[in-house]
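One structure coming up, written as structure tokens, with questions to follow.
One protein chain is absent from this view; the other protein chains keep their places.
Lettered A, B and C in written order, each chain numbered from 1.
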Amino acid sequence: MPKEKQLRSDIAWSTPEQIGVMGYDLADELIGKIDFGDMTFLILTGRLPEPRESHMFNALLVVSVEHGITPSAIATRMTFAGAPESLQGAVAAGLLGLGTVFNGTTEGAAKMLMAALPDPKAEVPLDELAGRIVSERKSKKRSIPGIGHPIHKPIDPRAARLFAIAETNGFSGKYVQLMKLIQQEAEKAFDKVLPMNSTGAKAAICCEMGLPANITRGLGVISRAVGLVGHILEESRDPMALEIWHRVDDEASQHSRGQLRKKGGTK
Amino acid sequence: MPKEKQLRSDIAWSTPEQIGVMGYDLADELIGKIDFGDMTFLILTGRLPEPRESHMFNALLVVSVEHGITPSAIATRMTFAGAPESLQGAVAAGLLGLGTVFNGTTEGAAKMLMAALPDPKAEVPLDELAGRIVSERKSKKRSIPGIGHPIHKPIDPRAARLFAIAETNGFSGKYVQLMKLIQQEAEKAFDKVLPMNSTGAKAAICCEMGLPANITRGLGVISRAVGLVGHILEESRDPMALEIWHRVDDEASQHSRGQLRKKGGTK
Amino acid sequence: MPKEKQLRSDIAWSTPEQIGVMGYDLADELIGKIDFGDMTFLILTGRLPEPRESHMFNALLVVSVEHGITPSAIATRMTFAGAPESLQGAVAAGLLGLGTVFNGTTEGAAKMLMAALPDPKAEVPLDELAGRIVSERKSKKRSIPGIGHPIHKPIDPRAARLFAIAETNGFSGKYVQLMKLIQQEAEKAFDKVLPMNSTGAKAAICCEMGLPANITRGLGVISRAVGLVGHILEESRDPMALEIWHRVDDEASQHSRGQLRKKGGTK
Partner (left out) sequence: MPKEKQLRSDIAWSTPEQIGVMGYDLADELIGKIDFGDMTFLILTGRLPEPRESHMFNALLVVSVEHGITPSAIATRMTFAGAPESLQGAVAAGLLGLGTVFNGTTEGAAKMLMAALPDPKAEVPLDELAGRIVSERKSKKRSIPGIGHPIHKPIDPRAARLFAIAETNGFSGKYVQLMKLIQQEAEKAFDKVLPMNSTGAKAAICCEMGLPANITRGLGVISRAVGLVGHILEESRDPMALEIWHRVDDEASQHSRGQLRKKGGTK
């Protein structure tokens, strides 16, 4: 390799007496002084939040911690059953499912909103914008991230609550308005109930807070790590993994059990 | 399979109008009402913390978020370089290194303290207990979890700070005292500076709070998930993974480069 | 940091014209010249196998590729359902469950055999040795790795087949004999049918081949990676993950659904 690039990280450093994190003295200025939500804000944005940001950001973290028995929780429990000595492996297995289908929709919705409204101060007719987004996606048969829910109809209670907190804290600007208009336009265009889901609300509020779209995906991963540890603790007290395994294996192989390609099953 | 075991989880449920988490209405009672640290406490213990518990628990979470460039952070950055589309995979890769060597010591220290003092109300001479723990481990050449640090001498500033917060909040009982005595006995027995590290302080305080030992390991995983997302954000702005790769590859293969088993290198 | 340690790896190197792997020219001496099983042997042992080693080693790899719907396969399918864009993440999730409960037993059995018989040439009465191992483990209530199976009774067909191949290829020495004696002693001591399982056969044969115990665990991981890719391909054609999710979620939360701590569910 020719000339070397300097390695550099500005996140943290240590000396014998001190540890610096994002420019603060960890022991004297952070531990016991700020809560875990604000620490997360500091790590992801490089600065401490104002009180209204702290309130909003903690709400965004709390909303995604727990969804009950999800595919992610099942993956964590199955992994824990095989490797109970490796709690970190069971959490990792659950996080790996937070891809495009579930967790990615927040990022997708945030990107959709930012692409439509790069400058939140620009004077743009938002209803027209919403109409155009919906009709374009409909004609291309692309889904609209942030709306629709199989259970929570006509409204996802988490979305309503997040928007109320955003209102109180001054984060209910054009992105929130645009997301709401998109939801209304979509219901008209598809002629069915398509509730705003928590993903859509999170995405719009992240845009209001000036958080980049790739952070939104990180938020989901962080929140779910908490929930998955909770599932491991419950699984260790009251397991369900092996029971699920036996039921699934029994049913799934009943069609083919005992059947081989050739008569007699051996050569 | 004979008769089936009922599957049951008491963590969360959904109806069209409501989502319950640990017996609370997620939208009405948790989002915007409690911070992320308290939500974590609720998930891991099944109840909301008292104010002194909340202060202490948030401190325990904040302390382990960030340690700078660790093996874990390098694994995350290497993974992100190969699969930037999968943020969750890069976080998972970093978490997988939180095993016995680094993260496991908190659990080890907590188990050591709980085994030595199963009932924190029992009247036991703690100095004798500490002496016995150290001499037993020394004679069996087993390490003592929670003490010793390569950089932070004579004292780890995080440990000092955690103990001060424990004192203020009424979590400075027999487990903290025992951990401190073990550290003193170990310095005498091994005749060298062996500072209390953050791991030892965390473990003793978890015991004081009545948190089971397996939760301590989960705390480290949760905290580090935050830090690793921070490393991904920095890596995406100012990468170091490929530079590290090229340097290591160059140096590591220089001994053998060009050498084959047979003359000419082909058959 | 004081003086640096030289980084060194002897696995592979590249020049513009050549790639060396374990001392062989990858393009000229390995690709198209050796099969995948022999390549695996080369990577794990540093040399190419003799024909009898190749036959035996390929059998050891083939035996563990596929066990149908296992907890591991379910974890992979759940992860794929959430992140279908990340095949590597779904495989990784499945591998993470190959811990002490399932995969670790091969390593445990190999270590048990090697500890009992460090020198396979020593003249030792194997039946006494087997008796001692079983009675010691029984009195300490420790399980005996490599024996017992919930379905395959009185004999695991994979174990029988592996032992037959070992016989043919000259790998049926003292470790195999000892493992068989342990199984017989265990059936007597516990007074029930305890078949030799595939794990016990694999472990004994690895000892015969001179493979270190930590390699045995790697073999299982490699074999299962193949099986898990097969499950992903089937899941992408004929999915079951979401159906399992819905069934489990429905049943597991039915006890608590709709129940909150306080009357009315809000403050």
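The rule we apply is simple: a contact is a pair of C-beta atoms (placed from the backbone, for glycine too) under 8 Å apart; a residue touches a chain by one contact, two chains touch by 3 or more.
These numbers were taken from a predicted model, which means no experiment stands behind them.
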item	value
Touching residue (missing chain; options C:M112, C:I147, C:C207 or C:I244)	C:I244
Residue of A:K121, A:K140, A:R237 or A:R261 touching the missing chain in the full complex	A:R261
Footprint left on chain C by the chain that the document does not show	1, 4-5, 7-19, 21-22, 26-28, 30-32, 34-37, 39-40, 43-44, 54-55, 58-59, 61-63, 65-69, 86-89, 91-93, 95-99, 103, 151-153, 157-158, 160-162, 164-165, 214-215, 217-218, 221-223, 225-227, 229-234, 236, 238, 240, 243-244, 246-247, 250
Chain B, residues in touch with the chain not shown (by the definition above)	68-72, 74-75, 78-86, 89-90, 92-93, 96-103, 240-242, 244-245, 248-249, 252-253
Sites on chain A contacted by the missing partner chain, in the whole complex	6-10, 12-15, 18, 20, 23-25, 28-29, 83, 85-86, 88-89, 92, 96, 248, 251-253, 255-261, 265-267
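Keep this in mind: only the chains that are shown with their structure count from here on.
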item	value
Nearest-to-centre chain - CA centroid comparison	B
Chain whose Cα centroid lies at the greatest distance from that of chain B	C
Length of the line joining the C-alpha centres of chain A and chain B, rounded to whole Å	23
Centre-of-Cα separation between chain C and chain B, whole angstrom	29
Cα-centroid distance, chain A relative to chain C, in whole angstrom	34
Junction residues of chain C - those touching two or more other chains	83, 85-86, 89, 92, 96, 248, 252-253
